[in-house]
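A protein chain is absent from this complex, but the other protein chains hold their places.
The chains carry the letters A, B, C, D, E and F, assigned in the order they are written, with residues numbered from 1 in each.
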Amino acid sequence: MNIKPLGDRVVIKVLDKEEKTKGGIVLPDTAKEKPQKGEVIAVGTGEVIDGKKVPLEVKVGDKVIFSKYAGTEVKIDDQEYLILRQSDILAILE
Amino acid sequence: MNIKPLGDRVVIKVLDKEEKTKGGIVLPDTAKEKPQKGEVIAVGTGEVIDGKKVPLEVKVGDKVIFSKYAGTEVKIDDQEYLILRQSDILAILE
Amino acid sequence: MNIKPLGDRVVIKVLDKEEKTKGGIVLPDTAKEKPQKGEVIAVGTGEVIDGKKVPLEVKVGDKVIFSKYAGTEVKIDDQEYLILRQSDILAILE
Amino acid sequence: MNIKPLGDRVVIKVLDKEEKTKGGIVLPDTAKEKPQKGEVIAVGTGEVIDGKKVPLEVKVGDKVIFSKYAGTEVKIDDQEYLILRQSDILAILE
Amino acid sequence: MNIKPLGDRVVIKVLDKEEKTKGGIVLPDTAKEKPQKGEVIAVGTGEVIDGKKVPLEVKVGDKVIFSKYAGTEVKIDDQEYLILRQSDILAILE
Amino acid sequence: MNIKPLGDRVVIKVLDKEEKTKGGIVLPDTAKEKPQKGEVIAVGTGEVIDGKKVPLEVKVGDKVIFSKYAGTEVKIDDQEYLILRQSDILAILE
Partner (left out) sequence: MNIKPLGDRVVIKVLDKEEKTKGGIVLPDTAKEKPQKGEVIAVGTGEVIDGKKVPLEVKVGDKVIFSKYAGTEVKIDDQEYLILRQSDILAILE
């Protein structure tokens, strides 16, 4: 993998993507946001907090759940990834 | 339980969920927000405040009340949980 | 009392609640916000300011006035309380 | 006077209140905000800035001018007061 | 002059006030804000930045230009003044 | 030049001003903001960051490019200038 995210960003390979229903308006059952699963492919050098570089909590290979509307899609070598900030990651699945 | 929330987040099992009335518009009696009860299932490694990691105040097993509209729903092994930030937790019930 | 508010939050028992007029639209005479009185029932462990835990200024038993629209209602043992942040408390009555 | 404002708040007795014209829409001549005069009746313990408690600049007895729309009205012993943050006070009149 | 502005505020005597055209809608030629000239009449004790009191850069007698829509008008001894924050002052004319 | 900008502000003489087309609605080809060129005529004493005065990066005589909608126009001795914050300057041309 030849992508190096900056700062507190991580690159994620989405594991299960929410299906879009055919021809239909989506009626969410609750107002709550639903997260997605993914695998961490690359991590940034860390977050600068009060002048100090704090390494990220997630590492390459971690299975994570993250906010569905977060991040930016990138396509590298015909493969789609997401670049997120670590703060958009909710939890690590173990 | 195999979920590890990040930073200042906690995983909550909701204890009593507000019923949704059939077919009806909900008329709240006051503008005040009503909270929900839950049990803490997993806690993050802490909140970074001014470059220092501050451990969370809540711990696994605590019964807590939290803001009803906070957090993100996750489903793990057919069980539903909520991932909240600790700041969305109002109080611990003892 | 078996409720422990988190951080800079306090639990308040409302002492005089504003009456809601029957069937009527309320016409406020001025744009100014009107406060409410209450008694402090429980206090949090303090507010984290610049990495240090600062204890709260109010203590259990204090009669306080607070912003009317602040806080979250909780019902414990058929008794209603409000959970506020200390910053929503305007003054202590002595 | 038996009221103790919290933090950076002060209690003000309004000295000259803007008259409301009868039956009429008020057409302000400029967009500029017009201030009010008052006397400081009680002051808080100070403002916490970067973890240190900084005492207030105003003291009991000061005649001050403050932003007209600031603060919260309180009525104690049939007397009306305003609770403001010190930052809503523009200047001390000497 | 018997007015003592608080903190980072200064009292300004406006030197040239923008004329309001009779009966007409004002059509600004550009979206840029136009400033006003004034003389500094009194200065506050300084701005608290990171717990330290930093004295103001302007001093009594300085001719300054400031943002036209900034500040609060005050009338003292039948004379009109403006109370501004120092950050609303753009430059000192020498 | 007898103007001393405050803090992190600089005075700019605009070098090429965007022409306004006659009688027409402007249809921007992209949503991207287009910058302007100018020459630095005067610089402020610096920006206060965390209690320390940090001198500005630009100096008198620098040709700079800046965001077109930034700043405040001032007219001194029949000459028009712009007062900007240094953060509105994008780059120095060398």
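Worth pointing out:
Operating definition for what follows: a residue touches a chain if its C-beta (ideal position, glycine included) is under 8 Å from a C-beta of that chain, and two chains touch if they have at least 3 such contacts.
Everything quoted here is computed from the prediction, not taken from an experiment.
Taking every chain of the complex into account, the omitted one touches A, F. Across the interface with the omitted chain, chain A contributes residues 2-7, 9, 11, 42, 45, 48, 50-51, 69, 71-74, 76, 82-83. By the touch criterion stated above, the residues of chain F touching the omitted chain are 30-35, 49-52, 54, 57-58, 65, 67, 86-87, 89-94.
By definition in this document, only the chains that are shown with their structure count from here on.
Chains that touch both chain B and chain E: there are none. Residues touching across the chain D and chain E pair largely diverge in numbering: under half of the numbers involved belong to both copies.
Mean C-alpha position of chain D lies 39 Å from that of chain F. Put simply, the C-alpha centre of chain A and that of chain D have 48 angstrom between them. Chain contacts: chain D has residues 50-51 touching two or more partner chains. A linear topology is adopted by the chain contact network, the touching chains following one after another without closure.
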